[in-house]
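The complex is shown incomplete by one protein chain, all other protein chains being positioned as in the whole.
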Amino acid sequence: MATEKLISDDGIRNDGRKIDELREIKFDIGVLKNTDGSAYVEWGRTKILVGVMGPRESHPKHLALADKARIDAFYRMASFSVEEWKSPAPSRRETELSKVIREALSPAVFTEYFPRTSIDIFIEVLQADGSTRCAAISAASLALVDAGIPMRDLVASIAVGKVDGQLVLDVQDKEDKEGESDMPMAYMPSKNAVTLLQMDGQITQEEFARSIDMLKKGCLEVYRLQRDAIEAHFKVSESSNEEA
Amino acid sequence: MATEKLISDDGIRNDGRKIDELREIKFDIGVLKNTDGSAYVEWGRTKILVGVMGPRESHPKHLALADKARIDAFYRMASFSVEEWKSPAPSRRETELSKVIREALSPAVFTEYFPRTSIDIFIEVLQADGSTRCAAISAASLALVDAGIPMRDLVASIAVGKVDGQLVLDVQDKEDKEGESDMPMAYMPSKNAVTLLQMDGQITQEEFARSIDMLKKGCLEVYRLQRDAIEAHFKVSESSNEEA
Amino acid sequence: MATEKLISDDGIRNDGRKIDELREIKFDIGVLKNTDGSAYVEWGRTKILVGVMGPRESHPKHLALADKARIDAFYRMASFSVEEWKSPAPSRRETELSKVIREALSPAVFTEYFPRTSIDIFIEVLQADGSTRCAAISAASLALVDAGIPMRDLVASIAVGKVDGQLVLDVQDKEDKEGESDMPMAYMPSKNAVTLLQMDGQITQEEFARSIDMLKKGCLEVYRLQRDAIEAHFKVSESSNEEA
Amino acid sequence: MSARIIPVVKRKQIIELSDSGKRTDGRSLTDYRNIEIIIGDIDKAEGSATVILGGTRVTAGVKFEIGDPFPDTPNEGVMQVSAEFVPFASPEFEPGKPDETAVELARVVDRGLRESKMLDTSKLCIEPGKRVWICHVDLYILDHCGNLIDTAALAGLCALLSAKMPEAKVKGDTVELTGKKLPMPFSGIVPINVTLAKIGDKLFADPSFEEEEVLDCRLSVAFMQKGDDEKSLMLCAMQKGEAGYMTIEEVTRAVELAKLKSQELRSLVSSKVNING
Amino acid sequence: MSARIIPVVKRKQIIELSDSGKRTDGRSLTDYRNIEIIIGDIDKAEGSATVILGGTRVTAGVKFEIGDPFPDTPNEGVMQVSAEFVPFASPEFEPGKPDETAVELARVVDRGLRESKMLDTSKLCIEPGKRVWICHVDLYILDHCGNLIDTAALAGLCALLSAKMPEAKVKGDTVELTGKKLPMPFSGIVPINVTLAKIGDKLFADPSFEEEEVLDCRLSVAFMQKGDDEKSLMLCAMQKGEAGYMTIEEVTRAVELAKLKSQELRSLVSSKVNING
Partner (left out) sequence: MSARIIPVVKRKQIIELSDSGKRTDGRSLTDYRNIEIIIGDIDKAEGSATVILGGTRVTAGVKFEIGDPFPDTPNEGVMQVSAEFVPFASPEFEPGKPDETAVELARVVDRGLRESKMLDTSKLCIEPGKRVWICHVDLYILDHCGNLIDTAALAGLCALLSAKMPEAKVKGDTVELTGKKLPMPFSGIVPINVTLAKIGDKLFADPSFEEEEVLDCRLSVAFMQKGDDEKSLMLCAMQKGEAGYMTIEEVTRAVELAKLKSQELRSLVSSKVNING
């Protein structure tokens, strides 16, 4: 629990942000050479690489689905990504996050276009400073686009927390650990579709309602950054094509 | 080793039983909804659930046998079933018991009726208070009957121990741990077939002979309870069929 | 690091050998009953059994190679083979040694004669007293011959170490642990082929050149012992055939 | 492929029925199935409960073990929730296979119990920085007929509420167990988990196995409350599961519905076990 | 399927031969194959033995390690028997696969040694409640030509009887090894395991690999005796194995036969190693 205050009297958080301000977010698309699609995100100090392999033959074969592609997500944290050295064996937390991230991204993918194949989404958290699942989902959407996989919409994601009794947008590590609650959401704006929603901590029903509003606005902001990144990436690709 | 006596001077054991008296045993047949056959037993404080799946396709296929069904048994103890919290990873003891239980039940099953299939017997010890393998085998026989699998006979099982120098029937936990020996046997009465026999501790050859006699009598008593349970179960099934 | 000297002033090592003298090496061929080929070596106090299975069907099948046999080597140390009790779970050292031993032996085998099959080389170190990989490779060559697998040449192996500043041939355990370097090599004399070469410790380039010379001579000596062992083995087999 | 056609047909039936507020087993959309709660059935455990919700059966046991504290909370004991799928609970469980479903189940139940602060873990400390009680809450899934999360959450809650903890005394270098059992350090707060399934555009409380096979997604919401004090009612955990989605309006409706159902379930728990330990 | 026809034919042959008291390798039904015992072949171990019974070969090594006592026996050291199947011992062993056969083998050998009380584990305690000797008895199955249990039991017994234990001295907070080797705390009791196979209606001592492939079941019986004192002869472990059965009369005959054979084997052991340590 917090002993020092995390939000100053004039509403400034311990990293200088306002209550509803996002950290600096930088997406890079197409950064890996051995994948079908990839993206890198720096989200404040959080740094994540995502690689997509597929659609490709399912292995082992009996896992293939007759009418659609099988999507798998693997969320892993590098041993040096957190304060204390982490064993590389996947923790129960990593297992759960792999599941909810897969379920957050699946509704966006036209899996029915690729029956009997697998799409594997590999997420490597190089440095973790809060909201890694949100950053991972947002970057993975871009990696899927980079892989040329048709999608219903991008999935944008962000978290709202309660810190010193106030709701704040885009929770970083210190706020997550010392704050009162954490509530990440993933959202497809064009579908009004909540594809991930989790919460832990204590909030009133009224705070829940306000959180949902903030999450929606935050997701739209991330969505805009994702679209900017795609535009920038394809502009570069195009101009380099023209040069060629 | 015992510091206090486990048997009183007038031949009463520490749980009030006589030397050759069984604990209260209650069998229930058909207690699970997702199995092909099931049974539950309360045997004193020992509580065990058994579920049978099969005959069903062997998986992986190369384990299937061309001329008969493959039988597997899985004996597991719940983490809270014993005095000290038990890790859910199977211990070497659970591995060995799974093997001897499978070998105790196999001779009773007409496996040749179901070539290329598997019959899996899952045993979950919810509470362990001695003689769990005997209780498990006896209940598994009933679960196999419930699954409609044709059998040569029921397998009944019980243990004899040596406590304070005397042979006693149906060993419970305290007698097992503080006593001088434990000797479980499984038996098909109509075939005079000993399908499980183990012993640890020290006994003379004369005590061995007497133990065998007691085990045979004890198994016949368990056998009677098993048949009563089957009769009761099918009477109930029948009457509920009539009602329908 | 050495506190006492490992080499006396008149150039005698702590086990009585001269600088360039091998330990007593005894090869036995065809010592196991359940393999296709086997060999046993006592190399000073180092004792190793090698069994070869194959060429046989690859399992699982998808590991089979279309144009040649697949070779695998499994180097394992018995729990009692070293000073401190060793867990039987394969260590990272055993994993690496399995790989380099496989790569040391592969160039000698006419794998192209046996497409779609596997040749498995199982190495069990019963007692380890230095240079176990060299002894294992040298014995495995004989086990492959015993299995009737056609080979380009025998692979002979030995190590050179630096001890008290001097280069010595055939490093035993104490010299390996307290010495300044260890450099094992495997060699097919008729091909002038170095099939294994490793080094750890610190040596000058001049010492490296001298080491290579010593290693070559040492390998030729081991090679002679290997050929003697084969000759002795087939002489015995022949005469026992004649008797039959 | 026929295996995948059946769910499609079933889903259509279930959606059509739901348009008139009905379900295949006769319940209304907001009804739970029958709930049976057995307290203390595993008397060798420090606490235990079996909950049978419809046909779904979970036995939870609480065991104490002496262990090391986490480095960042040296003065607190540890509550640890785990879930085991017994293979006879469903034809789909394979023995010995680690399962993300079991991991998610355990972690969702864990968060509901933990975040409510129903248990004061600082009272589980034996020797600060050195030795603490590890309180295992182990959930054994014995029969799976749908809605494992709510069943397991109830079983875990009741097992915990029925538990007594062993008394330990530090004697110089060692710890001595007195053999006495102490009341658990409960706060009177009771968290209840309610799972709603979305199928088509309807929400279904307490989904059956059949409904789970065809759902779009589920939302599990834990509400906590201290005793009868309705003003203390708060959300303490949420988890959306499965590969479909809800709209924001559906999420809001689900939370509202979960609040109502949590009160019903909390009453039931209070009638079975003393919520103050 | 031809693979399964061969055993049927073999079984018939073996049973027919046995009717005239004979076996395929020329032995009588109660004969053991030739037994070779090598003591101390692994001189880096604290004790070791290799036993070759017919073609079956097991090397056992004894190693000491300092460890924690079990909570329920704080003043006793630990003897721990394990078995490893080296993959070249049989074409059927796969590397790295845990095997119930190895587990059963180790546990049967363990029970024979342990229940006989040949070793006084209280003498393996270094500091009560804190540090004890763990005495590893590791059985390496190197060649499998039938009757692993008896071979491994003999190898484990001989390795143990040939062992010396290291001397440890408690110095304040730490333990110092003096480098001296002490005699083991043996009681003079020697347990011997004898395995009988039932094939048809006959009992076969020391079954060969071929016989094991076609047997109905086996019964392993351990008899212990202190020195030459035949009055101290007692059973100390039994294990029925494999999926067939014996009648009660066959069990009784098997125990009688095992008693006789155990005396022969005990004499052999006594001639190779000092049974008092």
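Going in written order, the chains are labelled A, B, C, D and E, and every chain counts its residues from 1.
Here is the rule we use: a contact is a pair of C-beta atoms (placed from the backbone, for glycine too) under 8 Å apart; a residue touches a chain by one contact, two chains touch by 3 or more.
Values in this document were obtained by computation on a predicted structure and should not be read as measured data.
Q: Considering the complete complex, which visible chains touch the unshown chain?
A: The chain that is not shown is in contact with A, C.
Q: Consider the whole complex, including the chain that is not shown, and state which of C:Pro107, C:Gly130 or C:Gly179 touches that chain.
A: Only one listed residue reaches the unshown chain, and that is C:Pro107.
Q: Extract the touching residues of subunit A with respect to the undisplayed chain.
A: Looking at subunit A, the ones touching the missing chain are residues 32-35, 38, 45, 47, 49-53, 74, 76, 78-85, 88, 90, 120, 122, 124, 126-129.
Q: Considering the whole complex, not just the chains shown, which residues of subunit C touch the missing one?
A: Subunit C touches the chain not shown through residues 66-67, 71, 84, 92-93, 95-96, 98-100, 102-103, 106-107, 183, 188, 191-205, 208-209, 212, 216.
Simple rule for what comes next: only the chains that are shown with their structure count from here on.
Q: By the touch rule set out at the top, what is the minimum number of steps from subunit A to subunit E?
A: Minimum number of steps from subunit A to subunit E: 3.
Q: Could you tell me which chains make contact with subunit C and subunit E both?
A: Touching subunit C and subunit E alike: no chains returned.
Q: Suppose subunit D were not there; which sets of chains would still be joined by touching?
A: Ignoring subunit D, components are A | B, C, E.
Q: Would you identify the chain whose Cα-based centre sits farthest away from the centre of subunit C?
A: Following the centroid criterion, the farthest chain would be D.
Q: Thinking of C-E, which of B-D, A-D or B-E forms a repeat of its interface, with over half the contact pairs identical?
A: When the contact pairs of C-E are compared with those in B-D, A-D or B-E, B-D matches.
Q: What is the distance, in whole Å, between the centres of subunit B and subunit E, each centre taken as the mean of its C-alpha atoms?
A: Each chain reduced to its C-alpha mean, subunit B and subunit E end up 27 Å apart.
Q: Express in whole angstrom the distance between the two chain centres, defined as the mean CA positions of subunit B and subunit D.
A: Roughly 32 Å separates the two chain centres.
Q: Counting only residues that touch at least two other chains, what does the list for subunit B look like?
A: Within subunit B, residues 84 contact more than one other chain.
Q: Quick check on subunit D: which residues sit in contact with 2+ other chains?
A: Not one residue in subunit D touches at least two other chains.
Q: With chains as vertices joined when they touch, what's the shape: line, ring, star, complete or other?
A: Shape of the chain contacts: a line, open at both ends.
Q: Taking all chains into account, which pairs touch?
A: The complete list of chain pairs in contact reads A-D, B-D, B-E, C-E.
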